[in-house]
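Below is one structure, written out as structure tokens; comments come after it.
Note that one protein chain of the assembly has been removed; the remaining protein chains are unaltered in position.
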Amino acid sequence: MLDDLLKACDFIAKRNLCPATGGNFSLREADNSMCMSASGKDKSNLSEKDFVLCNLDGQWLSGEGKPSAEAGLHGMIYQLSPATHCVLHTHSIPVTVLSMLPETGDKLSFQGYEMQKTIAGFQSHEETLDLYIFDNNQHIPTLAAQVKALWEVTQRASGLIVRGHGLYSWGRSVHEAKRHMEGLEFLVECELNRKRLLA
Amino acid sequence: MLDDLLKACDFIAKRNLCPATGGNFSLREADNSMCMSASGKDKSNLSEKDFVLCNLDGQWLSGEGKPSAEAGLHGMIYQLSPATHCVLHTHSIPVTVLSMLPETGDKLSFQGYEMQKTIAGFQSHEETLDLYIFDNNQHIPTLAAQVKALWEVTQRASGLIVRGHGLYSWGRSVHEAKRHMEGLEFLVECELNRKRLLA
Amino acid sequence: MLDDLLKACDFIAKRNLCPATGGNFSLREADNSMCMSASGKDKSNLSEKDFVLCNLDGQWLSGEGKPSAEAGLHGMIYQLSPATHCVLHTHSIPVTVLSMLPETGDKLSFQGYEMQKTIAGFQSHEETLDLYIFDNNQHIPTLAAQVKALWEVTQRASGLIVRGHGLYSWGRSVHEAKRHMEGLEFLVECELNRKRLLA
Partner (left out) sequence: MLDDLLKACDFIAKRNLCPATGGNFSLREADNSMCMSASGKDKSNLSEKDFVLCNLDGQWLSGEGKPSAEAGLHGMIYQLSPATHCVLHTHSIPVTVLSMLPETGDKLSFQGYEMQKTIAGFQSHEETLDLYIFDNNQHIPTLAAQVKALWEVTQRASGLIVRGHGLYSWGRSVHEAKRHMEGLEFLVECELNRKRLLA
């Protein structure tokens, strides 16, 4: 499964979704642990040795390098969602820009897009897909607690945004997490384009 | 010919025209059947085994996986146009955004673009190329019936748009279908850019 | 030198500057002839056999396929500029869009850009670089005659635009023609971005 994740990382880097060593990517492992990209790595050229093993509180267990501070947020998602086996955190320009606009509140609501159906559980473009936005916070346990508090509604989108920072997407497999990431990034980029035209 | 289609799919995926397993691609086969990309595949890495055989009503005949629900629309195009041997359905951001704008009606009209000449049957930038837009509908037979009803005018563009969803392009060969797809995507992206500047 | 041109074509195709078989590329040959990409070829995968030999009036001399109608315009540039050995004709979205805006007249004037210095003969960003725009015309001899009539001023930019159609760039070598093409496409894309912001 790490092979699948390395291919997904390569795809993400080529799309410029994790510039400047930004972003981090993880897989659930047995025994309440996860395998996670080490902090500060250039994501355009990852290999197996660039991953460390952490527990679900984000603490280092083994491997070379240290986990990102954001490991705690990956771990919280695995704790809240037993079916989730992969979490992808990307840093795209559209997510950063749209989440920082003065008129953007605590969620983006998508309606009328066929692409909504790529998110597990959605059947039609006529449904509404809400993607929640959390204010950025350098204290990850605080951020993780906020995500936990809102989990009942947040989980439906299989993703969430940290304002001015990036997108977290997850799924039952690398394949599904990547599909959710691509779908949510697509929807955000469409919405940003619409804003430009309707402004 | 499947080799040509696989190369075209790879090109389409690299251009980010079918993110999140979106889009589907088909070839006409003998005996009123078509070969079609199976549902849910990551289009950035297709091979021969990712295609199934369907009849022109979109029903599965053989192969691993199931055809997309949209197979019925591919099949309708093959039924309406005996000369068509390839149908490409892409999900691009410009087509999605432009087709969803409040002021966008039931067609886009292009005039003055040299690129219009890439569509079979067009000789000059001074002609008008109409690209028809159909409202999205999760019930594909309804959508296919609407396409059939408007076929006399729709076919001229060698393509049509489903609103908030994507573009269908077709041609007598993979080469021509790809050329039509690239030309129509180009025209839509130009028009979206013009809207930004004229707004 | 055809090897250099094939590499430049590949670069141009990867940058999506000649979609849908658009664009054409040529080299001056001995005896008042030129080697030119044949009409209708997918530019993302050219090889030596996709080129034909024409005279400088754009008439076919040898090779498989036929020259584009625009061969006459390439030939006119070689006739007007004895030092030119390569002509690149690209079809980009920014050139198409900017040249078609209602307020765009018969030239674009660039001032203040370091990139102007990439055009042969320019020494400073404080100079003014004028890039002339010709109305599109399906009758290439008419267009070629107009280019000839304005050559004294047009040649300074090492490029010219056909409205709603694309850019012609040229140079003493493939290397220089490619540099001019990249520089002029960069300047047009900057100007289009500025228009969006100053609108």
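For the reader, a short list of remarks on this structure follows.
In order of appearance the chains are A, B and C, and numbering begins at 1 in each one.
As a working rule, contacts are C-beta pairs under 8 Å (C-beta built on N, C-alpha and C of every residue); 3 or more make two chains touch, one makes a residue touch a chain.
What you see is a predicted model; the values in this text were computed from it and never measured.
Listed by label, the shown chains that the missing chain touches in the whole complex are A, C.
Shown as candidates are A:L129, A:V162 or A:L184; the residue that touches the absent chain is A:V162. When the full complex is taken into account, the listed residue touching the unshown chain is C:Y113, out of C:W60, C:Y113 or C:W151.
Residues of chain A in contact with the chain left out of this view: 16, 19-22, 42, 44, 91, 93-94, 96-97, 100-102, 136, 138, 162-166, 192, 195-196, 199. In the full complex, chain C contacts the hidden chain through residues 11, 15, 112-115, 118, 123-126, 175, 178-180, 182-183, 185-186, 189-190, 193-194, 196-199.
To be clear about the criterion, only the chains that are shown with their structure count from here on.
Contact topology of the protein chains: linear, an open path with no closing contact. Of all the chains, the one whose CA centre sits at the greatest distance from that of chain C is A. In whole angstrom, the spacing between the mean C-alpha positions of chain A and chain B is 31. Rounded to a whole number, the gap between the C-alpha centres of chain A and chain C is 43 angstrom.
Listed for chain A are no residues, as none touches two or more other chains.
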